[in-house]
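Only one protein chain is missing from this complex, and each of the others stays in its spot.
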Amino acid sequence: MTLLSVRNLEVHLPTTHGVVHAVNGLDLDIAAGETVGLIGESGCGKSTLGKTLMRLVPSTGGSISLEGQDITHLDARGLKPVRPKIQMVFQDNASALNPRHTVGQSISQPLRLNGWSKRDARQHTEELLARVGLPKDSFDRYPNEFSGGQRQRVGIARAIALNPKLIVCDEPVSALDVSVRAQVINLLGDLQRDLGVSFLFISHDLSVVEHIADRVIVMYLGRIVEQGRGDSFWKSPKHPYTRALLDAAPAHDPDAPRAVDKPLLQGELPSNLHLPQGCPFQGRCPLVEARCRESVPQLRRAEGGNQVACHLVPEPAEPAVQPVPEPVYS
Amino acid sequence: MTDVFLRFTQNRLATAGLAILGLIGLIALSAPLLFPGDPLRIVAPALQPPLTDGYPFGTDALGRDMLAMIVHGTRTTLLIGVAAATTAILIGVTIGALAGYYGGVIGSLAGRLIELFQTIPGLVFLLAIVSFVGPQLIFVVLAIGIVSWESIARLTRAEFLAWRKRDFVLAGRAMGMTDARLIFGEILPNAIAPVIAVSTLSIAGAILVESGLSFLGLGDPSVSTWGRLVGEGRGLIRTAWYVCAIPGAAIVLTVFALSLVSDGLNDVLNPGSRR
Partner (left out) sequence: MNAQTFAVDTPFIEARGLTTSVRTKRGEVPIVTGFDLSVRRGETVAIVGESGCGKSLAALSLMQLLPKGRARVSGGEVRLDGRDILTLKARELNALRGREIALISQDPMSALNPVISIGAQLREAITAHSDLKGEALHARAIELMRLVQIPDPEARLREYPHRLSGGMCQRVSIAMAIASQPRLLIADEPTTALDVTIQAQVLQLLQRLKRETGMALLIITHDFGVVAEMADRVAVMYAGRIVEEGPVREIFRNPRHPYTQGLLALTRHHPRGMRLPEIAGLVPAYGEARTGCAFADRCPQARAICRQLTPERRSVGPLHDTACWLTETGEVA
C-alpha cells in the first residue's frame, strides 16, 4: 500500500543570492513499512526534500499525499492530525534537543501536545526510553549529560512517541562515532520490524544505505537520476553519476586499486541557482552528448531493473542489448 | 539554577557587587524606619558640612538632612531604575524576538523599528516625551523604557536568529507547535540568559538616565531621587561640593555594583559554557 505519494514536486526557495532550485520535478512513492534510501552529495536537495515532505519547507509546485490525503496545501489546523503520522530524526543530535528541557520533557512533548495527561505521558516516555535502550533515570537529565549516540536515541524516542507511519531520517548516523553507528542503525532496524514504520533514510554514506534500504534513490541537482530495489541497485547501477558515486566510495580494502590509479569523476556539484537546460549531470558527465544539453532525460526502466534518467542508457526492450559505454574521464 | 549561583559566587567581584546591591536594597526597604517622617523637612541650619553632629552627610541649602534624603532617595531611584528597565526589557525582548524569529513582513518591520530607535538620540527623544506628557513618575518611567529598549532588542534578535536555526525548533514545528509556543517555550528560555545579564546593566542605565533628567530639573518634582539631589546642588558646587558629590557617589556606587553583577552574570550565563 502506498503510504506517501509525491508527484512532480518542486521546491524553489528565494534567497538573497537568487532562487535556489532545491527540488525540480520529483516523483516519489513510499510503501507502508518500506525503507527508502536517498543518496546524493550535499547540495543535491535531499535534505530540503525531507523537510518539504514534513511540510517544514514550502513547496512551489506538485503535490504530496499521505495515506491518500493531499497535504500539500493544508494550513496549521489541517496539519494537526497529520503531524503525528510523519516525524523526523535529525543529523545533529546536539541541535535537535532543547538544552533547557530534560530528556523526558523532550520525548513527552509530542504526547503532551496531542492531549496526553502528564502522568500518561511520563509513563509512556519511560517505556520509550527503555525501548531505545536508555536507562530509566535519563528522564530527568539534560541532553548535555549524554553522548552523541545517546542523544540520537532520545531523538529517535521522540520521533516514535506517537507511532508515526513515516520517519524521515536525515543523516541520522553521520555525526556519530563509527563504533556507535551500528548501535543506532540496529535500533532503527528493530523499530521498523516492531512498529512497521516506513523510513525515508537520507544519507551520503553509501554503505549505511546499502545495509538498511529496500529501495535506493540517487538525487542530483534536485532530480532523481536513478532508483532501484536494494539488490539490483548496487549490482547494476546505470547512470554515469551513480557509477561515479559508487566508484568514489572508499573500498575498505587495502588491495583494491587506489584513487591515484583510478579514473575519477571530476568537478563539483554545480550551483542550483541556475539550472542547466537538459540533463542536470551534463556538466560533469564524461559521456555527454548533444541531446543531453537539449532535453531533460526522464526516468525509465533500464536493463537490470533500475529506473534511470539518462539519454544514453538504452531501454531493455531494444533488441540488441547494448552495453552502456564505460565512462572515459579526461 | 543552583549550579549557576555556585559559579556566580566564585566570581569575587560579582559577589561583591551583589553584596553592595543587597545592602542598598536593605537601606531602601528600611528607609522609613531609619528616618521616619518627611525627609524633605527642614531640620537644621543650611549647608552644614558633613560630619556635623547629628548630620553625618551635612545639610543642603535649605537645611534638610542629606543622609535622610539619600536614604529615602534610594527607594525612588531603585524603583524608577527597576521599573524603567522592566519596561525596556518587555518592549526589547518582544520586538527582538519578533525580529529574530520571523522572516518576512513581521520580521523586517520589527527589524526596521529597532534600526529606527537606534538612530534616534535617546536623551533628546526622552526630553521630548517628558515635556509633552508631563513629568509624572509613571510617564518618566515609561519614557525611559521607551528610549532604552533598543539594545536589548538587538541582543534578543541576535540570540533568536541563532537559536531558531536549531533542529529542536524544527522538531517542534514538526510536532505542530504554534509560533507562540516555539518563541516562549522553546527559544526564549535559551535566548534569555545573555539578555538577563544585559538587563541588569539596563537598570543601571535607567538610573543614570533618570539622574540626568532630574539633574536638568525635568524629573517628577514630587519625588526626591539622587539625580534630583545632584541637580539641586549643582549651583553650589564651588561652595558646598558635598551636596552634589554625596548623591553622585551613591549613583556611582549603585551603577558600579550593577555592572559588576552584570559582568558576573554574563560570565556564568555566557554561551560558551552552554551546550
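For reference, chains read A and B in written order, and residue numbers begin at 1 within each chain.
Note that in this section a contact is a pair of C-beta atoms (placed from the backbone, for glycine too) under 8 Å apart; a residue touches a chain by one contact, two chains touch by 3 or more.
These figures come from a predicted structure and were not determined experimentally.
Shown chains touched by the undisplayed chain in the intact complex: A.
For the options A:D120, A:D137, A:E268 or A:E315, the residue in contact with the chain missing from this view is A:E268.
Considering the full assembly, A:S42 is the residue among A:N8, A:S42 or A:S117 that touches the omitted chain. Touching the chain that is not shown, out of A:A31, A:L56, A:V180 or A:L195: A:V180 (per the contact rule at the top). Contact with the undisplayed chain is limited, among A:S147, A:N163 or A:Q277, to A:S147.
Taking the whole complex into account, chain A touches the unshown chain at residues 41-42, 147, 149-150, 177-183, 185-186, 189, 204, 206-207, 210-214, 230, 244-245, 247-256, 258-260, 262, 264-266, 268-269.
Here is the rule we use: only the chains that are shown with their structure count from here on.
Each chain gets a centre from the mean of its Cα atoms; for chain A and chain B, those two points are 51 Å apart. The touching residues of chain B, when paired with chain A in their complex, are 166-168, 170-178, 186, 189-190, 274-275.
Within the complex formed with chain B, the chain A residues making contact are 51, 54, 56, 76, 79-80, 83, 86-88, 90-92, 94-100, 106, 109-110, 113, 144, 155, 158.
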